[in-house]
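Omission of a single protein chain aside, the complex is shown with its protein chains in their original locations.
Chain lettering (A, B and C) follows the sequence in which the chains are written, and residue indices restart at 1 in each chain.
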């Protein structure tokens, strides 16, 4: 009933539940690619050898799950600060969801071609996707910062500032990983891996205020 | 405890969460159609050329994602005004969800046949689907307008009026795009594209009241 | 803070959201079976004829969507009355969800074999599935009636009684449809169709109290 309180009421339930559904599909997609070897296929052979030989599929599933999980945690981190939405926010969020849904594709491509002759192309495609995802986060966040009326009044200003700084340099770093892919696939992978770790724990509480 | 307040309590959580799940599946469906080229398939060939050649699949995914996103934003726009539901509303909403779930099919069909000899048929099929989707929105909205007790008392009357006008002419316009498909595929696409843009931003705030 | 009010607080958010997700996957499953005809497949042929010839797939999708929608509406109808859950409720609900997830399979089977030599078997399989679904609803509801502390105090007693009566005879009626399948497929379909319509509108408001 207090007007100030009402103003700070969160109205993001639906955009959060829609995002959760879309991201959950992206995160489980790769498991559909792993086929169960049939009895006929393993006749006179070893099932364990067969299972071991499909480790790239298992690895691609685990990596893709981990990467999309980091993206979900970042989405959660941003939306925690949002009070209400406007049309541009819904579309920037939709664009971000589209890029996240696409992530399993380059991951599977990289798993398939990592040890083949097209490793550089696959890695560049992967890093290029990461650039687009980082740009989408950056654009979504910039819209919020430019329309502070969309943010909760209770949003911690130093948290807002921290996100602004972190998301600003994301696209650039992944762009470097993209360029490096044509020189050294291994270094490019290492850059992407370190960036994923960084964004995975960025905002992790160093002081009690930062709890999710 | 205040009766007026209780009367205005939203009771649409479940129909919204069910709709979010269904629409999120529709929006991600096309990504399942894009196959990762294997090492064997690209032996002695260029992976980048192979990836470039599957651009119609990527484009179909992006277009379909964008279109279903516009539909989700419109669903969100309508449901924001709804206080409670009755049986006919649940079934009109279900019919709408069915048509939205179907959208990726004609989109993929159009992407496949756009440059082939059956472009007119594919475009007509696409526009026909759009007619049915528009009719479903129109029917859902008409039910709400005829049963104003289902709407929130706080629903902005001018927003209600705006939706009524916009959804009334939607089916007719897509019907024109359907007819035009047999004359000129390009003009028919242009009409659909402009209509999607229109419905994507219709209701976008020109004054602060219209914020989502 | 009022103890009576707290007692009547709904604690079913999570079982509802989980059910919504599972049912939404069941309701969209059949669309995955409809393949887009490629340019190569339709070379020198008519795309519209090709699309028309796959009408059984489209019909199976629409029927399955409609049937699962009726089941969702019934799930919504029951859960509206539930205040809190216990372990048996969670498992009866899980069993119900499993039967609902299975529904698209017999629907697709019936669509494929309706005009073939195995129509009676396919119809019997379909009716048998419907029996199991009806038993699952019946069991879930019986558990609630035997543990009225799980129901909302504000639950309308005449609505509770109406559901009890309707769900009691459901399994029996579908069992009749199952037996009839071996005599006349058409009559068996008609029985199932009438029952689906009945459960689709049962509880539909004849007086204002019954609004969903």
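Note that in this section a residue touches a chain if its C-beta (ideal position, glycine included) is under 8 Å from a C-beta of that chain, and two chains touch if they have at least 3 such contacts.
This one's a predicted model, so the numbers in the text were calculated from it and none came from an experiment.
When the whole complex is considered, the residue among C:55, C:91 or C:193 that touches the unshown chain is C:91.
Checked against the full complex, the candidates C:22, C:71, C:133 or C:189 give a single residue touching the omitted chain, namely C:22.
The omitted chain makes contact with chain A at the following residues, 13, 16-17, 20-21, 23-25, 27-28, 31-32, 34, 36-39, 42, 46-48, 51, 61-62, 65-66, 69, 72-73, 76, 79, 200-201, 203-205, 211-212. Touching residues on chain C toward the chain that is not drawn are 13-15, 17-18, 21-22, 25-26, 29, 32-33, 84-87, 89-91, 94, 97-98, 101-102, 104-105, 108-109, 112-113, 116, 118, 121-122, 125.
Operating definition for what follows: only the chains that are shown with their structure count from here on.
It takes 90 degrees of rotation, in steps of 5, to superpose the Cα atoms of chain A onto those of chain B.
A separation of 36 Å divides the Cα centre of chain A from that of chain C. Across the assembly, chain B contributes 13, 17, 21, 25, 32 as residues in contact with two or more other chains.
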